[in-house]
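Only a single protein chain was left out; the remaining protein chains are all shown in position.
The letters A and B name the chains in turn, as written, and every chain counts its residues from 1.
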Amino acid sequence: MSTLVERSPAPQAPMEPERHGPVAWLTTTDHKKIGIMYCVTAFAFFLVGGALADTMRTELAEPGRQLVSTQTYNTLFTIHGTVMIFLFVAPFGSGLANYLIPLQVGAPDMAFPRLNALSYWFFAGGGLLVLLSGFASAGGGAAMGWTAYTPLSEARMSPGVGPDLWILGIALVAVATLLTGVNILTTVFLLRAPGMTMWRLPIFTWNMVVTALLGLVAFPPAVAAFALLLIDRRLGGHAFDPFGGGDPVIYQHLFWFLGHPEVYILILPTFGVVTEIIPVFSRKPLFGYTGFVLATLAIGALSTGVWAHHMFTTGAVDNPFFSAMSLLIAVPTGIKFFNWIGSMWQGKIRMAVPMLFSMGFLLNFLIGGVTGVMLASPPIDFQVADSYFLVAHFHYTMMGGAVFGLFAAIYFWHPKMTGRMLSERLGRVVFALLFLGFNLTFWPQFILGMRGMPRRIVDYAGGLGFDTPNLVSSVGAGVLTLGVLVFLYDLWASRRHPVAAGDDPWGGYSLEWATSSPPPERNFTSLPRIRSERPAYDMRHPGAPR
Amino acid sequence: MRTISRLLWVISGFGLGVGTLYWFLTYEATGAVLLWFFGLMPMIVALWMWRRGLVSAHLAEDEPEADPSASAGEVVGSFPLMSAWPIIAVLGVVMAGASLVYGLILLAPGIALLGYAIYGLMRESRH
Partner (left out) sequence: MSRLRVRLAASSVLVATATGCSSSFGMPRGGTEQGQEIFKLWQIFMIAGIVVAALVYGLIAWSLIRYRRRRTDDPAALGRQFHLNVPLEVVYTVIPIVIVVGLFAVSFRGERRVERLVPDPAVTLHAEAYAWGWRFTYGDDGPTVVSDPSGQGVAGPTIELPRGRTTRVVLTSNDVIHAFWVPGFLFKRDAIPGRTTEFDLTPTDEGSYHGVCAEFCGLNHAYMTFTVVVTDPASFDAWLADRPSEAPTP
């Protein structure tokens, strides 16, 4: 079964016919299959997390109890947060990276194919445990919030096996992230095609390099914290138990040292996606490539020094230091906005669906970014931290930003992955529903937060000004759900009535558009000369201005 | 490789620098240790690259005018196209982990499965 792997373009060795069927997928080490498995599994988790969110929005539609018990509600938001962060957005980024990086750098596969498969299965196993922790656990599901703050998550306050399974699940997902990170870095550092210098790497690949580095930096301390928590819970430790000499604030330090880089682990792949898409549909090169890469590196570096802005209200951290670092990180993010605008300037912009979603990303993420600057000021946090204002803020970055970017990625690369186009008409409907539904859901939550509604509450009193915004928000969640359903129909329709995509339906710039759709095993039968960061463009436009 | 080495050194310097700044501003040990280790980790790789003389190694991928055929056919390893061991290994890990929660009876088969998978992985890569 073993074959020698050679750099592309390999001499035409007779290849085994490609295998299909469940066993081929379960045992595959091909980066494209693993990438697709990552994306599909992560998207399934998105549907689960979305269903949980819909249940919560129904519960909150009006004051008074409607649907679920308090305990169930607390489990719902715990699992919703965990699923969306650790099992959907981040792994979807890993999936795209697995699929695209070897193609974009011109490599036959990832550097460690079996490690890659191992990482996928760790993710799938961990995800399963996390779901179990919410719903199939004796003695109560995990209901301590996705942050699992101690001492609430200690055995005394959260008995039952739910939190233990949750910890194990997250630990496995963390291992998956580390393995993928090592794999990405090795592939990019050592398996680039001739002429693909570091300063010609496609931006998506650059962003995944920084994401991988962040994962390697951020996950180990958090896994240490979770291990200590498990020891506290099961083996009688007191690391974070204030009544046994422990310190809950140290847990928060360790957790947020993961938690804040994690939000950049979620958003950087999306920055990469959008930066691939905007120049292609503007028919222009990226404006300010070097500045963009440096800004990405700056975001990655600064994001390791801002963690305690989640702890401004504890009164136990140095607020000005973290306030300054958090404000500074707005600068490289702002630079990226100007890169994107510069890439559209004097272009010939074609509003295809991937570009639409990228514009949705820009519009939503800007609001997330601006409110993020507000949240970097500790006194403003004194009012809005842990309120619905904060909930709205991070959904504007994670949902309005990252998820819109991921939808852009799906519409952009689905033709490459499957050889079939998604419907342009349905895509516009999906975009309209998601954009409208998203803003309808989360804009009212800013108002709720300012009026004093805390997050993570199952119910609220009438007459505090919470009623109307909550109702609007719940209606918006319905519109969002409709958008996702139309999208699923679009996927199904593209299988049912395939429209062939061809190798390069969009006039793409990076190397993946220089091979067939879907690409063959080992990716390339021939490689173009690489003389700029747009090898596929150079290949199709010989003699055109660079 | 020079770009990569430079990148690692810059990250390392940033971590150590911010860690030190943080320490003298706050005297808070947890964060300072986290930042210092963040600085040390890339340094390990950077030092290794330096000692092995990889910093100035001349690779076709770092050559702006290289021809696509420059590294064609270069063997980068021998890997199976498919392998069942990763999924078996994770099955073992999940079982061993779940034993902590559902009863130690799962621990032995879990570890056995993991060991079997590791053995399988090693045997597979000998070809």
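Methods note: contacts are C-beta pairs under 8 Å (C-beta built on N, C-alpha and C of every residue); 3 or more make two chains touch, one makes a residue touch a chain.
Keep in mind that what you see is a predicted model, and the values were worked out from it rather than measured.
Chemist: Determine which of the presented chains are touched by the chain that is not presented, and list them.
Modeler: Hidden chain contacts in the full assembly come out as A.
Chemist: Which residue, A:D54, A:D247, A:D467 or A:D503, contacts the hidden chain when the whole complex is considered?
Modeler: Selected residue, touching the omitted chain: A:D247.
Chemist: Among A:V68, A:A155 or A:V373, choose the residue that contacts the chain missing from this document, as touch is defined above.
Modeler: Within the whole complex, the residue contacting the unshown chain is A:V373.
Chemist: Give the residue, chosen from A:V182, A:I231 or A:M450, that touches the chain omitted from the document.
Modeler: A:M450
Chemist: Of the listed residues A:V68, A:L128, A:A316 or A:A432, which contacts the missing chain in the full complex?
Modeler: Of the candidates A:V68, A:L128, A:A316 or A:A432, A:A316 is in touch with the missing chain.
Chemist: Just checking the interface: what residues of chain A touch the absent partner chain?
Modeler: Residue positions of chain A that touch the missing chain: 70-71, 74, 143-145, 149, 151-152, 157-158, 242-243, 247-249, 282-291, 313-316, 319-320, 323-324, 327-328, 330-331, 334-335, 337-338, 341-342, 344-351, 359, 362-363, 366-367, 370-371, 373-374, 376-380, 382-383, 385-387, 446-447, 450-452, 454-461, 464, 541, 544-546.
Rule of thumb we're sticking to: only the chains that are shown with their structure count from here on.
Chemist: How far is the middle of chain A from the middle of chain B, if each middle is the mean of its Cα atoms, in Å?
Modeler: 21
Chemist: Can you check the complex and tell me which residues of chain A touch chain B?
Modeler: The touching residues are 1-11, 16, 19, 24, 26-30, 108-109, 111, 113-114, 117-118, 120-122, 124-125, 128-129, 161, 164-165, 168, 171-172, 189, 191-200, 213, 216-217, 221, 230, 234, 250, 253-254, 257, 297, 301, 304-305, 307-308, 317-318, 321, 521, 526-531.
Chemist: So in the complex, which bits of chain B are touching chain A?
Modeler: 1, 3-4, 7, 10-11, 14-15, 18, 22, 25-26, 28, 30-31, 34-35, 38, 41-42, 60-87, 89-91, 93-94, 97-98, 100-102, 121, 124-125, 127
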